[in-house]
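Every protein chain but one is kept in place in this view of the complex.
Every chain is named by a letter (A, B and C) in the order it is written, and numbering of its residues begins at 1.
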């Protein structure tokens, strides 16, 4: 289960401190222009070391295309992407190789497999998400070219701080993917203090996909909402997912929640663009809760592999808020789900064509 | 994609007002005692017409076992279960056969397939969830017998009302699966007023699984959290899912969130029993947000199949709060995910055995 | 693994002497006209008791459509089909409930599951193939309507007897699906003598699909040949599969085997319509070897469940040559594979369109 998707199928491999990470993207339609430099923008957005507010591990993240592309376009055969790890410092982990960091996957991997690769968290490291972002680039490209679909994420909350305004143009202009430029100074001070304290904090990422036509998604177990939920909850540190109004819907009345339909469009989008598991044609909105990371300089009681109570301190290079860099990861997962569903919809309903009324 | 699970695989079929609904449960181990009466309790818990607070459709919900059981035990071959629909009143739907109820799957099914079965919502009806509950009975049985795992859900919120206390013994003693008996009178008054108003309300269901050993779940895309998320978000009307602290983790510090491990156990369970996608041995907790249903007596503007603006009123028998009856459905989905993951764990790691330290 | 196919997905259930057999066909495109009477012709072709040369079990084989069809057309939701068993005579099996018939699945089911349903062979009975034929009817319909593809099988050998001539019109005119009417009298005499002797015999079924466009099939593990092979080898009693020239290719030279391409067509079809796992546009030909059945009146030494050596005699109603009735079963499996691959091809390559040169 290191694969994701049904027709557009992504398989990733690699450990944080192994020789390389990579992925195989299978089922991609032929004829899509693809070059190594296409991956640069999103990998940079996700990269560690981009600002002082994220982990200081500096990876080159150079993508080698090993297969599936000939004369600059995809051939329909599996696209293999490879990134060599270049800045792994495994000795940071010697101290904790025999300890279980509270809140981390150390203990559960140990219990499941009877052994574990402690260097940088091994397979449980968020390093794996690099390949999700790479695979997502292909999906974003196809969605934009073929269907005019665009995916954009931003930070919707960090600790107790929420955006006061929303300016889409501000998002890419600061290291927090924050939609209100006026708050960036406040955020920088908040993060500097947090980093100094040795602690970490949670965050909420919001992702919108615009341009999705009505009809994508499979009812029942393949609902668009179900697959988006699985996609997001498969990302490291995620503890919650909402579609549209999400948990706010618990306190709502049906008369307020339902999105009234008029000839000139829907009057609202409480549904987040999905009804019955199928896209409505409105923007698809997903919110994702990231927990605060558990690799802290602050000591904590824990156990070692012999069952002895010890104190653990993590001294490696870690993000004080993983949610920040998760923004492009959430976008990638959204794009992968949408492209997969688009292909499945074409398979089953390719003869249906456009149906009236199509609400703008 | 009317199938769910990888090794324990459930396929459901049937429409709200068709002749029958049913499911096929494939991959079940042989030798489990199973009889038609085993399904009665959970189907009654989910059933409509159990109290005046839910839909007044009265279905007998009698399960016929068509295959997979011989001399009272499962044989390892697919278990097919069938329930005939007995109280469908399709004429209720004549008025809305050509209209799209706002907030309902009417419009999206129409857009996807170019046609739809309007009787009772057809396949998009929550009637389908009856078979999830039936399949879940088998999983609950195996989990309890083989691993001592128990799954219990309750209502964690309805509209603005949350439980003041928590008494596990109270849950099954009232029609709301409410864990504080002292609030039941208040809830009844609330629901009576709601029903009279013609409106509906959202709800939150919480489910705990106790007794799950550490090590279940597959890292990366098959994370326990990801599969629980997909399971819950595949249920009708679900708009959000949380594992453990869920969205509360956004505002938490890492030093507070991480669950400290001591020889006598974990000090807390913010993680909801899952780290790195794998069970920790603590109770697994999932919270699920249900939106208020959109089938209301209150009129709303909408469109018809010709694109004309019309007013829609839904007069069929509907739940003012679908979240109430969703409690056993969420339990069933939790049980199905856990049993599937238990079988997968045995497949890959059957030789690993118990590993020290095992935290109680 | 009682499911077959990836996008068009068939799940079957039911035992030979259980209350019913059935299937769920998921992923079918919407808008296909479908009625219970559509299944009659192929079920009759497969039915037992059609002539004195097959088992004398007389099943009504009346198909009930439980879901997925509304106002006479498919809706895109799962199509469930049910057939009640009406002529099961389980007492025939009392004698052998504790014995393992040599050459039968009795022993292997027992070893796998630790128990078995001995009535009529339970799940291992060819009764299951009834639902394959039913599901295949849907695939045949779609293939013919949408793509002009037609699937036709016949008997290519029975014991040592092979057809002397080939007349497609003769196939449906005799109880053996034999393509040379002049040999039918000989075959009847052969089968009468065989039946009298208490023995059984093997057979070879050949199936052609005409009208398949070039481009269907997925290279590598999803080759059309691989999926046709799995489809045929999943039928009871099958021990071999050939594509095109099959084992004859072992003794051929490449200069003779390769099918030369000219502007007016291929010069030959040694490949059986498949190159590199993908259809060429020529007829797809598959040959299937059926072993002689092992349920014989002739006694044989064997073991019972206590490990004692005993003599077994099978007295139930059995086919002296299962290959005969397997003809429509092989057709059904061919049709299901082709429709599934056609949908997958549309998903990935729906934008490719027709490519020159297209060889007629």
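Criterion: a contact is a pair of C-beta atoms (placed from the backbone, for glycine too) under 8 Å apart; a residue touches a chain by one contact, two chains touch by 3 or more.
Nothing here was measured: the structure is a model prediction, and the numbers come from that model.
Summary of contacts with the chain left out: across C:26, C:180, C:218 or C:331, the touching residue is C:218. The chain not shown here touches subunit A at positions 1-3, 9, 11-15, 18-22, 24, 26-27, 30-31, 64, 66-68, 70, 73, 75-80, 82, 112-117, 122-123. The omitted chain makes contact with subunit B at the following residues, 7, 27-31, 76-77, 146, 219, 343-344, 346-352. Those residues of subunit C that touch the chain absent from the view are 1-4, 12, 100-105, 107-114, 123-124, 128, 157-160, 199-204, 214-223, 225-234, 236, 238-247, 249-263, 270-272, 274-281, 289-294, 296, 298, 300-303, 305-309, 323, 344-345, 349, 352-353, 355-359.
The criterion applied here is as follows: only the chains that are shown with their structure count from here on.
If you average the Cα atoms of subunit B and of subunit C, the two centres end up 39 Å apart. Inter-chain spacing, taken between the CA centroids of subunit A and subunit B, is 26 Å.
The multi-chain contact residues of subunit B, meaning those touching 2 or more other chains, are 1-3, 12, 112-114, 123.
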